[in-house]
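Got a structure for you, written out below as structure tokens; questions coming shortly.
Every protein chain except one is present and positioned as in the full complex.
After this line comes subunit A, so read on.
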């Protein structure tokens, strides 16, 4: 099993130089395509250079494109970024489409992404606008002046009613409903 993740650096999302706040600046500055003119492993790279490279360069005037032929070596993509980082990609036996996909990735990222594990998907300079929550938020200020020990404040909030309480309540309710007539009846009964 791979243990490479054990020493992987971790961090938080950052963008270089406040990118995107005013305008967006593409971070890829230079891309180098290295390939062999004869070898089969470079075939996709050669196809890409023949068909799409000029279009890519025209679409992205901010990116310098170098093409470097070399004998009997695997094809390689190297991207160099504004923050000084340099990403090296092996493209051995890749097709034309795969190479255009990797070039797109090099273009859209800000630097080497493979070396950083993100701990959060959010970054902010202002964590709270209305102030962080505290247990005293939206509480009655009376709680400040209570003196302890206090019987009311020390009681649990959810004491269930006992059976006796329920009975007393029922009795009172009956009495109210029946009114005075019932009391007379009760008195009569007691007298008997």
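Assume a residue touches a chain if its C-beta (ideal position, glycine included) is under 8 Å from a C-beta of that chain, and two chains touch if they have at least 3 such contacts; residues count from 1.
As a working rule, contacts and distances are computed from a predicted model.
K.L.:
If you look up the hidden chain in UniProt, what protein name do you find among "Large ribosomal subunit protein bL21m", "Protein LSM12 homolog A", "Cilia- and flagella-associated protein 36" or "Translation initiation factor eIF2B subunit delta"?
P.N.:
Looking only at the record, the undisplayed chain corresponds to "Large ribosomal subunit protein bL21m".
K.L.:
Who touches the missing chain here, A:121, A:137, A:163 or A:176?
P.N.:
Of these options, the touching residue for the absent chain is A:121.
K.L.:
Tell me which of A:5, A:58 or A:71 is the one touching the absent chain.
P.N.:
Residue touching the absent chain, from the options given: A:5.
K.L.:
Pick out the residues on subunit A that sit against the missing chain.
P.N.:
Contacting residues on subunit A, toward the hidden partner: 1-2, 4-5, 8, 13-15, 19-21, 24, 26-27, 105, 107-110, 113-118, 121-126, 129-130.
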